[in-house]
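Yeah, one chain of the complex is gone here, protein chain that is, but the others are all in their spots.
Then we have subunit A:
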Amino acid sequence: MKVLVAVKRVVDYNVKIRVKADKSGVETANVKMSMNPFDEIGVEEAVRLKEAGTATEIVAVSIGPQACQETIRTALAMGADRGILVKTDDEVQPLGVAKIFKALVEKEAPDLVLMGKQAIDDDSNQTGQMLAGLLGWPQATFLSKVELGDGSATMTREIDGGLETISVKMPCVGTVDLRLNTPRYASLPNIMKAKKKPIETIELGDLGVDTAPRLTTVSVEDPPARQAGVMVPDVAALVDKLRNEAKVI
């Protein structure tokens, strides 16, 4: 069974982001970049499926500039077998990403596509659902448990009030949530081994997919700042403030 995993290169989750002075976006020059943490969970799940003997090959895919190779290498060091970089310096929005993945799925014919439920840069939470729709495949979003069977999968999802279990036909698209697993750190020998694993580079233009952005970013601004509050000396003062000043209790 072949698994395709999506790995997006994003600003590292520990970086305090800065909005550009001209309000055109967020500063990404000279900022530490990492694999989207949700995608790491997707890679980890694929590797566990391979270790359990369910998956036979894991292909890690990233879309973006040449530097995305590093993100693919991280996935290879975690245990993916090979990588595909769809190279472009242009902005690709979720619908475009889904169309690129559709083209790759038609080429690679995986049984399962795994990706994070959202990327921590644009927080869209769209690509997996869009890809499933375009392929006419079922989708299992916000996964906390994956059980692959013969021709179908039993998937447990994080929903508003708790957990939901659904059965989906295979092949399918899964988007993973936080509690599915804890991603491993790549060991040094595996990092060395990853350097020898193949990464195929495909120019976006060669895929013949329409990825023209449909959304225009008018401006990006800092969120409204909260006014600094006051420190209270004790519980009695706190309750007094809440009752008589804020009037919320």
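Going forward, a residue touches a chain if its C-beta (ideal position, glycine included) is under 8 Å from a C-beta of that chain, and two chains touch if they have at least 3 such contacts; residues count from 1.
Quick note on the criterion: contacts and distances are computed from a predicted model.
The listed choices are "Electron transfer flavoprotein subunit alpha", "PhnI protein", "TFIIB-type zinc ribbon-containing protein" or "Branched-chain amino acid ABC transporter permease"; the UniProt protein name belonging to the chain that is not shown reads "Electron transfer flavoprotein subunit alpha".
Touch with the chain omitted from the figure is made, among A:A67, A:M192 or A:V232, by A:V232. Looking at A:I100, A:A132, A:V146 or A:V209, the residue that reaches the missing chain in the full complex is A:A132. Interface note: of A:T54, A:T154 or A:N190, the residue touching the hidden chain in the full complex is A:T154. Residues touching the missing chain, restricted to subunit A, are 11, 13, 16-17, 19, 26, 93-95, 98, 120-134, 136-142, 144, 154, 157-169, 177-179, 213-223, 226, 228-232, 234-236, 238-239, 241-242, 246, 248-249 (touch as defined at the top).
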